[in-house]
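Attaching a single structure in structure tokens format; questions to follow.
Every protein chain except one is present and positioned as in the full complex.
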Amino acid sequence: MDLELQFGVERLHARYAQALDSDKLEDWPDFFTEGGRYRIATAENEERGLPLPVLYAEGRAMLRDRVASLRHANIYEPQRYRHIVSVLLIEKVSDSVVVSTANFLVVRIMQDGATMLFASGRYLDRIRVPDMLYEERVVVCDSRRFDTLLAIPL
Amino acid sequence: MDLELQFGVERLHARYAQALDSDKLEDWPDFFTEGGRYRIATAENEERGLPLPVLYAEGRAMLRDRVASLRHANIYEPQRYRHIVSVLLIEKVSDSVVVSTANFLVVRIMQDGATMLFASGRYLDRIRVPDMLYEERVVVCDSRRFDTLLAIPL
Partner (left out) sequence: MDLELQFGVERLHARYAQALDSDKLEDWPDFFTEGGRYRIATAENEERGLPLPVLYAEGRAMLRDRVASLRHANIYEPQRYRHIVSVLLIEKVSDSVVVSTANFLVVRIMQDGATMLFASGRYLDRIRVPDMLYEERVVVCDSRRFDTLLAIPL
């Protein structure tokens, strides 16, 4: 039972990471419920309770807009991400909701091949079951040093 | 059966990592049995059979002392860790003991936001079941280059 759920959440996180790493940004909104919320924040602001997300989007329509502007603006240098997700903990809060936390690292690869540790932090997720869709995904980044290239979702 | 155990050990490692990453150092001794041993060593010394741990503590009382001195001395610059744990292998050696190995990476984030790959290595664990407590946790670090800031448990 718990095993099934753990496996299901792991698989959801993995499909999400794979979509971003494969530049399938158009699939990204479909990992969320219709009104799903996505937020990138810094650990510092989260701790201080400051309501200053680096990025906030609510609902699939807004997530799709975000992808569309990324595709059209196209201001950023071509780059690739590689996600590592680990230290997953889940908790069932009701028949239809699971919350989960997980650590992540993201490596960024620029077009010339230069590779760097780009971001680390925690995913704080609220997942609707059995659909396995994010009602909320909060990406808490450890560092407040944000690269201005921060445009692709994490 | 094996699945349950694998899941249990994964969850133990994840709770441990989360406690350290969330600066809940006071919870750290409770992951060990009453007489549990904790040791940080370098791969080089382990291979040569040199009994020179970077850090050694035995028993919850000593682990608590360690946390207390960290809190009071407070000589280190504020920093945050982010653990990644992977490549887990477990083996049941008796009804009450499981041994496990796992790879880890630790990213360190300084107060100014600077992020670096701080440590990599292997956890060699002896876990009491079904309590899921470490009888022994040996942290074998790949590099012998140890930062003098090495104060927070890994």
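In order of appearance the chains are A and B, and numbering begins at 1 in each one.
Throughout what follows, contacts are C-beta pairs under 8 Å (C-beta built on N, C-alpha and C of every residue); 3 or more make two chains touch, one makes a residue touch a chain.
Note that the structure is a prediction, hence the values are computed from the model and not measured.
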Sole contact to the chain not displayed, among A:40, A:63, A:105 or A:152: A:105
Of A:86, A:101 or A:143, the one touching the omitted chain in the full complex: A:86
Interface with the unshown chain - residue positions in subunit A: 3-4, 7, 10-11, 13-15, 17-18, 21, 80, 82-86, 105, 107, 109, 112-117
In subunit B, positions touching the absent partner: 2-3, 6, 43, 84, 86-89, 101, 103, 105, 117, 120-122, 142-145
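As a convention for this text, only the chains that are shown with their structure count from here on.
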Subunit A-subunit B separation of Cα centroids, rounded to whole Å: 27
